[in-house]
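Yeah, one chain of the complex is gone here, protein chain that is, but the others are all in their spots.
Take a look at chain A:
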Amino acid sequence: MSIQEAPRKAISRLSLHRTRWGLLISAIFVVVVILAAVFAPLVSPYPPAAVDLLNVNSAPSAAHLLGTDALGRDTLSRMIYGARTALYGPIFVILLSTILGVILGLWAGWAGGIIDAVITRIFDIVLAFPALLLAILAVALFGKGLTAPIIAMSIAYTPYIGRLTRQLVSGEKNRQYVSAYQVQGFAPGWIATRAVMPNVLGVVGSQTTQNFGYVLVELAALSFLGLGIQAPAADWGNMINEGQSALVAGNFLPAMIPSLAVVLIVVAVNSIGGWLSDKLGDPFA
């Protein structure tokens, strides 16, 4: 296991999918977070940037259910708006890396030979860079914000999907049904995309949900470092960073609540991914 693989493994073990209750609670939690993100303006009690200078670093109260931070902003409201960026980033990264990974993996696995060798080597090179490092590099080159890190992380996560797809496809192409299509005169490209690809997508899909947790943690880390979403926009990683000053002032809630939220959402998404893997028979889970 490489140094980068270690935290990945550790994160992927955070899963409750083997117990029925764990799975149910995870699913409910994910749904609640998604609903909160979608309907943020309706459900949050205050605008995320509204400052209540009379209640700075306050403990939970009727007015502020989860208290306020060092600037007097309502933690609950910021959590709800923060859920938007927390989900938005990983969803984009997962979509982009899955599309790219499936295309390249399918091409490599199906064509074999020199194309396979070149694509696989490129995957290996990309895998040699920690995703976070690539994202920081992209921020340095293209400026702060969410776009550059999302593209960088998508590229960094492509090899995980690509290698899995390639492995599944190169096993699948020796199956008899592929020969049967060939004998009937179907074009190789048709067989690859219309027959083989649908047969591997189930397993690939379950892998992508596992990646969701890692991406979320890494994007949160990026914005904790001040390189992702910029203040005053609410973001969980950002909030942990800003919570540090409240922590010094003796108020641990503004830092702890977003930290807890990151952990919980990762566990919940992993649980659903693990359940999907079990259902779809991921051979590499």
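Operating definition for what follows: contacts are C-beta pairs under 8 Å (C-beta built on N, C-alpha and C of every residue); 3 or more make two chains touch, one makes a residue touch a chain; residues count from 1.
Here is the rule we use: contacts and distances are computed from a predicted model.
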- Message: Just to verify: the chain that's not displayed, which of "Phosphonate C-P lyase system protein PhnL", "Xanthine dehydrogenase family protein subunit M", "Putative oligopeptide ABC transporter, ATP-binding protein" or "Membrane protein" does UniProt list as its protein name?
- Response: "Putative oligopeptide ABC transporter, ATP-binding protein"
- Consider the whole complex, including the chain that is not shown, and state which of A:19, A:61, A:147 or A:182 touches that chain. A:182
- If you put the missing chain back, which residues of chain A would it touch? 175-177, 179-187, 195, 198-199
